[in-house]
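Removed: one protein chain of the complex. Kept in place: all other protein chains.
Up next, chain A:
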Amino acid sequence: MNLLSCSSNHCPLSSKVLASTSPPSKILKSSVRVRNLGWGERRDNMRNNRRVSKVVAYYGLKSPPYRLDALEPYMSQRTLEVHWGAHHRGYVEALNKQLAKNDILYGCTMDELIRVTYNNGNPLPEFNNAAQVWNHDFFWESMQPGGGEMPTLGILQQIEKDFASFANFKEKFIEAALTSFGSGWVWLVLKREKKCLAIVKTSNAVNPLVWNDIPIISLDLWEHAYYLDYKNDRAKYVNTFMNHLVSWNAAAARMARAQAFVNLGEPKIPVA
């Protein structure tokens, strides 16, 4: 149940598609119950012009769609406890603190917030926190226990169309991850204008939403994502992600939704 309707078209975390049982990311945080008023009270309120207490809603920390030990031994429970429970939570709390002081930004949906605070490349202070909250939500859902292996059906077809083969895509993705300098992310995106899949590297908190593209899969390359498990061995982490963690189910769902917005080609109309 979303208390504030998601007006944006570009929300790949549509809870309908992912069927996750986790709570919505915007939760009600109000200390005053708004109860049904009797006619007498309503009359009094109107007379005295009393205002109902302000209801506020902030972002909450959304849990990954699996237990924190579910990704062992490829991503340890410890890493998830720290990465999700400390880093991700820290971004959420920092964002809420910033939004408390800014009514205009507070009124945005998450997607709008990211785009507005990105400010065309000159990001506002809220961007880092907002984007990192979104990025981590997306990242947890890009992984699953028993992940890796091959995609199937539609997403596989599209990968083969845009990268010649799945093996080639995997090689390019890993290469992008290993040639990425500093903190950042690597993404498989569906480019809106070019109507094709592509691999994109971003630094720090930037994500493809700011270019109006649709992310399909992401990989966190900040050191905190892998340091506890792999220390400096980023190559091992990236290969493990591709072989054992990446959720092609989530990718397929996101791809299916993306096709509602991007026309990927002529439909196959059977000849009678």
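FYI, a residue touches a chain if its C-beta (ideal position, glycine included) is under 8 Å from a C-beta of that chain, and two chains touch if they have at least 3 such contacts; residues count from 1.
Note that in this section contacts and distances are computed from a predicted model.
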Which choice in "ER membrane protein complex subunit 1", "Exosome complex component RRP40", "SUMO-activating enzyme subunit 2" or "Superoxide dismutase" gives the name that UniProt lists for the one chain left out?
"Superoxide dismutase"
Among A:Tyr106, A:Trp211 or A:Tyr227, which one touches the chain that has been omitted from the display?
A:Tyr227
Residues of chain A in contact with the chain not shown
22, 61, 63-64, 67-69, 76-78, 81-82, 85-87, 89-90, 128, 179, 181-184, 203-205, 222-224, 227-228, 231-232
